[in-house]
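Missing here is one protein chain; the remaining ones are kept as they sit in the complex.
Think of it as A, B and C in the order they're written, each chain with its own count starting at 1.
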């Protein structure tokens, strides 16, 4: 495993909510971010499909990693938009994100979220978001 | 407690992921939807703030309830956009959603998410989304 | 007319595309931005309703003014999301925007676009966007 992926996994392991979600960083480089979130009884809504909040978590986190890869520093997600396309009913979500552009202060990133059904990946959502570089000095304000 | 709120709470109780998130439906009527999500060690990311996925869950779920109140039938969230405004570091998220318009096939809904700090509510995110009426006959497609 | 509104109108007058659109800045202050775009034969699409691009122009421009009022300096629109709610078939669009939050580097702004039908204003679209402060030194990059 390369250093960047190892660093990314260390960060993920330090996120309590990502541990709750059992998320795994599968790949992380300048050109590719892949996050895997297993689906199980706990990730559903009331009619047996994956809850939108789970899909949104996967997209949010993958977008942030893609932005961090592009900006090369501490980042925070400014905003995102997600379209739910199909119900996720498989064994895991595979969120694949990439930075379309990394500027001085922010990156614009895209994420497709796939539903793993057996060995097939079916597109279940797509997201577009902005990741902002954190100011060098800490401040209380997020955006 | 009125019937509509009781119905809404029954639905929430049947959502396994909402039980994981310990979400509580505080109010639900044609004009007001309030969802409360407690914050704790499990809802954080790696630098001690609430994970964006938690905030997004709160917005997604409150938007869906607001859309269901407007459309009066089975619904599904088509899409949403969320802007994170400030870090959430308080004791709970209070998501307040309302339908701006309920049409024949979909509702456009807005949600402001507040961070409960002591007894103060501080705006930490705002979202805008589309809730679609489910077709009368079941189909595999979500959107 | 106060100085701020006058300044805002001067800027609008220097935007060739806003002159094409015949847009008028009706109000501009820290707390209120109102932009008026007249509707006529040239602003329609093929079935007699106002083209979405016209509505989006109104929202984009009003959001930018609201962000500039909050940030107090040169700004640029980073992104926006718009929901079209009803067809605009009246005599003008009235875009009302406000900053929900103005931070160090960006402002989150909301805009409701109304269709002026006689003397009634009917909500025809709603938008949510991010306005970024321009860096002090010019750079070629917009975002």
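We adopt the following convention: a contact is a pair of C-beta atoms (placed from the backbone, for glycine too) under 8 Å apart; a residue touches a chain by one contact, two chains touch by 3 or more.
Since the structure is predicted, the reported quantities are computational estimates derived from the model, not experimental observations.
Trainee: Decide which residue listed in C:31, C:45 or C:91 touches the omitted chain of the complex.
Mentor: Of the candidates C:31, C:45 or C:91, C:45 is in touch with the missing chain.
Trainee: Tell me which of A:20, A:37, A:85 or A:132 is the one touching the absent chain.
Mentor: Residue touching the chain left out of view: A:85.
Trainee: Residues of chain C in contact with the chain that isn't shown?
Mentor: On the side of chain C, residues 11-12, 14-21, 41-46, 49, 51-54, 56-58, 60-61, 64, 76-87, 124, 140-143 touch the unshown chain.
Trainee: Can you list where chain A touches the absent chain?
Mentor: Looking at chain A, the ones touching the missing chain are residues 81, 83, 85-86, 100-101, 103, 108, 110, 123, 126-128, 130.
Trainee: Please give every residue of chain B in contact with the chain that is not shown.
Mentor: Residue positions of chain B that touch the missing chain: 78-79, 81, 101, 103-106, 108, 130, 132, 135, 139, 141, 143.
Here is the rule we go by: only the chains that are shown with their structure count from here on.
Trainee: At the chain A/chain C interface, shared numbers over all numbers used: above half (same) or below half (different)?
Mentor: Same residues, largely: of all residue numbers at this interface, over half are found in both copies.
Trainee: What whole-number Å value describes the gap between the mean CA coordinates of chain B and chain C?
Mentor: That pair's centroid distance is 28 Å.
Trainee: Between chain A and chain B, what's the gap in Å when you average each chain's C-alpha atoms?
Mentor: Those two chain centres are 20 Å apart.
Trainee: Measuring from the mean C-alpha position of chain A to the mean C-alpha position of chain C, what distance in angstrom results?
Mentor: Chain centroid spacing, chain A to chain C, equals 32 Å.
Trainee: Could you tell me which residues belong to chain C and also touch two or more other chains?
Mentor: Counting only residues that touch two or more other chains, chain C contributes 81, 101, 103, 108, 130.
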